[in-house]
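Notes for the one structure printed next.
Below is a slice of the complex: some chains, not all, each in place.
When the chains are written out, they are named A and B in that same order, and each has its own residue count from 1.
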């Protein structure tokens, strides 16, 4: 007597009914309390699920259908409002569980800080982990006006944790001079403005390595993703981002986890950003979960 | 490993986990294909659930908490787009099942036409059923420009089915002259413009009778419910509608089913209408399900 939840948009479309035999787990991380500009991404995961009912299940890019992958939508991790410390603890703990169970973690933000505990947890299992990071912003601050837990710090944290030389940022068009300098001095890779072309050049270097991919939706130009906290002109098109996802899918890296963060529905009156995010997730599922 | 769905707004807040021991069942009827003006109410049930996470579980009006009632949120009934005939068949069939199982049906529209098969199904069990109808519009047309299945006809249909003298409309401020004439000639009750005062006068007459209550959110003034298909100035306040729900709760009628229809999120940029609808549902649950 319970109707298919996907029909109401309450889980990501075609979500598998059970956790146990799922290859991957989708989960929301509805946190936005450290953002310095416009909050609202806490509602991103919920809206992405809702609009996913408008998706076709088949990708003409990858010639693959969603039913070929088993992924379980676990809902949103309950996080304490206004407490970033405890929130990241809870996230890390949850991902530790997923890794122990051999699941591919596929997260939806929330602000970008949520990626930090996920990447940390994944790196426990994969000591040679590399990070592919697509974003408008460096996110390399040590703190934001004194606060070490900020949406502008997650890449710095993971870079210090696994070594800056294992972090590859693409599409960056905003940051402090100090952040760019730190990256250069520490051997971290930053491709400014572009994603697809530099990515194609670097993927062969990552051959065979486990890779976690974190995508901040604001790597897209505001034309393609108005519904996010910090819009920044001069970004890439959704076409380039799709092609980048496909480039990774067609490469020899082994994607071991991924997230898509910073969708903020309240700045998305036409729901175009949420719809784009749901399509990106479909391509991430079909391209990366083998 | 599945997080509480209510946390993500994927079911109505505090929804009971199982159908079997629930007193009531909440279900969405996401249909809007016969409306003559602005469509969009198909997304009403989903949005009402989503915003229900903002509700307190306690009603200071009724001094009762949601955990005191067991209701199961079944999701949305899958309905075939653009086919009103089959849609109402499917709804009737579903409600027949609920009635057989002894559940209190609590529906969310969708356009008002969805109430017709529900009321018909409920009347099978309760031959002496009375209808309390709160709406801006008479909904007493036989057809809309030739179409017998239209959002402007459900009250006519139920009135002809159970007898017009058993139908009580309140708050009506829009309709054709022929509709008002038909009601008068056939002994159907219509209270124009007002809800609370005429309702208080009529409730004693319905003492002990089984009553189905159908509320079109547009009985509210557009100030209180902009997010609906057909807004019509001069309506009642949300305060009056709450008081009307409480008046029924405090009366001697036996509510045996209810619905709230015509919430259209796309016309609700501040989500005030969806939030109001979720509060109205809480009060309907706490006041009418004993």
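Going forward, a contact is a pair of C-beta atoms (placed from the backbone, for glycine too) under 8 Å apart; a residue touches a chain by one contact, two chains touch by 3 or more.
Only a predicted model underlies this, so the values are computations on that prediction, with no experimental measurement involved.
Whole-complex tally (this structure file, single sequence, 2 chains shown): 6 copies.
By our rule, only the chains that are shown with their structure count from here on.
One simple way to say how far apart two chains are is to compare their mean CA positions; for chain A and chain B this gives 40 Å. The residues of chain B lying in touch with chain A in their complex are 1-5, 7-11, 19, 25, 27-28, 30, 45-46, 49-50, 74-78, 97, 269.
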